[in-house]
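Complex shown without one protein chain; remaining protein chains in place.
Then we have chain A:
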Amino acid sequence: MPKTAKATYYGAFADAVLDAQAAFRGLMDAMARPGRIHRFAELASPPAPLSPAQGTIALTLFDQDTPVHLTPALAASAVASWLSFQTGAPLTADRLQGRFALVEKGVAFPALSGFALGTQDYPDRSTTLIVELEALAGGPERCIAGPGIDGEATMAPIGLPEAFPALWAENGAQFPRGVDLILTAGDACLCLPRTTRLLG
């Protein structure tokens, strides 16, 4: 069997039902408590360059109802056929069509305004971006506030661009429209829903 084909058929959850439940609960708590790092216990093992956390989120949330946008490098990699086989999600080159978007480590941070922001009457119809970073801790500390955060919290991911505060403020200014962000690194994730504000 060719190597790429083999990668396509492996790497799913050991228990499709309970692993997806555990992964979702972790993700839900992370979305409800922005900035808090969640480490997934049950991990998918997708082909590179998708990270285990990204693969886990894909298996938990993607299916035939959710068009997924991939970066050019991901679309050309074994990830495309892995996602198709494991989740059935249609892949789309159109950012505005993507319910989810996957971005691998080391490429330019995506322009958030290029994705679906939802509409004023259906703000839920927006893209959720799942972006792999170098690390979720150990970088420059940033103060965050908003729903889900008791007062203020800090996060310190490594790999966010210098222009991120401006990009994120622009996204937040369009509330209730806007994208939601799931930052991942290896086996962990950190969520920034559109309501989270970066302070200073």
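Throughout what follows, contacts are C-beta pairs under 8 Å (C-beta built on N, C-alpha and C of every residue); 3 or more make two chains touch, one makes a residue touch a chain; residues count from 1.
Here is the rule we use: contacts and distances are computed from a predicted model.
Considering only "ABC transporter permease", "Fumarate reductase iron-sulfur subunit", "Alpha-D-ribose 1-methylphosphonate 5-phosphate C-P lyase" or "NADH dehydrogenase", the record for the omitted chain gives "Alpha-D-ribose 1-methylphosphonate 5-phosphate C-P lyase", by its UniProt protein name.
The chain that is not drawn here is touched, among residues A:27, A:131 or A:160, by A:27.
Screening A:35, A:49, A:110 or A:148 for touch with the missing chain picks out A:148. Taking the complete complex into account, A:195 is the one of A:45, A:92 or A:195 that touches the chain left out.
Counting the whole complex, the residues of chain A in touch with the unshown chain are 16-18, 20-22, 24-25, 27-29, 31-33, 60-66, 99, 119-124, 126, 128, 146-151, 175-176, 180, 193-195.
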